[in-house]
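Here is the structure we will look at, set down as structure tokens.
Here the complex is missing a single protein chain, while all its other protein chains stay put.
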Amino acid sequence: MIVEYQAGHGILHRAHPFTNLTLVGSVAVLAFVLPAPGGPLVLGAALVTLAIAAGLVRILLPAAVVVAPFWGFLLLIHGLLGGEPLRALTFGGRIGTMVLGFLMLLVTIHPARLVDALVARRVPFAFAYLLSATLQAVPRLRDRGRQILEAQRCRGLRVRGSLFRRIGAIVPLTVPLVLGALAEVDDRAMALESRGGGRAVRRTPLDPPVDTMADRSARWVMAVGTLVAVLLQVLK
Amino acid sequence: MSVLLDRLTFRYSGGLEPALSDVCAEFRPREVTLVTGQLGAGCSTLLLAIAGLAPRSTGGDREGEVLTLGHDPASPVGTAALAGRIGLLFPTPWTQLSGMAFTVWDEVAFGPANLGWERGRIAQAVVQALALLDVNHLAGRDPRSLSGGELQRVMLAAVVAMEPSVCLLDEPVQELDPEGARAVYDLLPRLADQGTVILASTDIDRAITVTDRIVVMERGHLVADGAPDDVLATAHVVRSGLSTTIATLGHRAGCPGPFPLTVEAAVARYSL
Partner (left out) sequence: MTNLTMTMSPHLLALIPLAVGINLALGQIAAVTHLPLFLDTVGTVLVACLVGTWAALATGFFSQLVFTVVSGNFTWLWFLPVQLAVAAYAGLAAHVGVFRRPWLTLIAGLGLGLLAASMSWPISFFVFGGVTGGGATVFVALLRGMGLTLGWAVYLGGLVADLLDKTVTLLLVRTILVSAPARMAARFPGARRTIGEA
């Protein structure tokens, strides 16, 4: 993961996860609705300011790393080849704003608290479960993929060379990973069932985040503000 | 009676031989029973059948009767009635990780939370279970970062936290060092105070010290059932390799049976 949750005491860390989600959702919509290229750029500058105020300076570099190839290609395709630098600026502003907002979300919301917030709102167990379990399964299977790659290389598999050799390497690299994962399904299903996973009873959220009046107000303001901006754009 | 098996036969789909054949047995509260046998004898399947997971989750065909705490655990009614009352520990602790917990504390609380308990009751059960397994110090760790032995103790704590009436433990010390294994075995009589404990293990030497009764399985058939001294001390069982090291030693040394099973029993028998 390029950015993970990091504990903190800034304004976004204290906010309810749904408030941060609403913020990023609004930003993603506004980036397309506000008049370009000024709108997205101002929005981006506002987000950078918020990130600094919320004690999240450390995410600016990863954000730049994600955005850099986009900006490079935009400059090449629209600016140099297309002769439309303003277009490059518009798309660049939109992409930068969305990427930064999303990273602010990742670094301030602990997945466990998001899951608790969902459970507290009576979101079905399976949805909350899958959100968390998929996130945990990915690094495990990637590790196993690397182990299989090493093991097959030790057994003489060549993953470089001619096109046919490389295509031929796909099967011995992928089939063991997939069959190994499928072999685990039964054990995991039984363990989950024996621990009450997916029962009809409503799960108790272990440590649900507090949803304050300020959180709820902020969400309303952002949602209504975004809706108004969309309507104005549609009516124009 | 907490578990009753009557002429239980179970066949996995795609399997040629039945995994369990005509098994009849009863398991009582306040009793620790060791189920043992060679690999493929049907010990694990027996636990799954008692929990109802075979055939409900594994698929396959079951014949005969299984009554766990008065219910058929594989039926929809039984499943609902028995939720949270049967604790099951699998031999591979990493496949038991909930996937929903980012700390050991949350991992142990996963089961109780799914049962819809009040937060206060969950906290109490988790604290007790962590203390019982001596894993308090791991409470804040990410369960995915634990060693096999730590994880096995945490997963046993997760089973204990659900306060089950029937505890089914499949090779619970496979990942543990001798000291950790000793601690888990010492815990079993305390678990039995609250219900029935059925342990499937080939670690007979150590398990024998806490079990009240032994059930020996062979290719799906129940071939012996009784007190450890009655079942494991005969020359026939010792020859089949399903007894303790001490008994095997006695047999190889040409001593007359019945053979002592533990060091203490051997000292009492052979000391001059």
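Going by the order they are written in, the chains are A and B; count residues from 1 in each one.
Methods note: contacts are C-beta pairs under 8 Å (C-beta built on N, C-alpha and C of every residue); 3 or more make two chains touch, one makes a residue touch a chain.
For clarity, every value in this text was computed on a predicted model and none was experimentally measured.
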{"item": "Residue in contact with the excluded chain [from A:159, A:201 or A:229]", "value": "A:159"}
{"item": "Chain not shown: contacting residue from A:135, A:201 or A:230", "value": "A:135"}
{"item": "Given A:151, A:175 or A:231, the one touching the chain that is not displayed", "value": "A:175"}
{"item": "Chain not shown: contacting residue from A:28, A:112, A:201 or A:229", "value": "A:28"}
{"item": "Touching residues on subunit B - with respect to the absent chain", "value": "12-15, 57-59, 99"}
{"item": "Positions on subunit A contacted by the hidden chain, ascending", "value": "1-3, 28, 32, 62, 66, 69-70, 73-74, 76-78, 81-82, 87-88, 90-91, 94-95, 98-99, 101-103, 106, 124-127, 129-131, 133-138, 140-142, 144-146, 148-149, 159-160, 163, 166-167, 169-171, 173-175, 177-179, 181-186, 188-190, 192-193, 197-198"}
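Just so it is clear, only the chains that are shown with their structure count from here on.
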{"item": "Chain centre separation (subunit A, subunit B; CA means) in Å", "value": "42"}
{"item": "Touch list for subunit B against partner subunit A, complex", "value": "48, 51, 53, 57-58, 80, 83-84, 86-88, 90, 92, 95-103, 106, 109-119, 122, 144, 158, 162"}
{"item": "Subunit A - residues contacting subunit B, complex", "value": "110-112, 115, 125, 128-129, 132-133, 136-137, 140, 184, 186-206"}
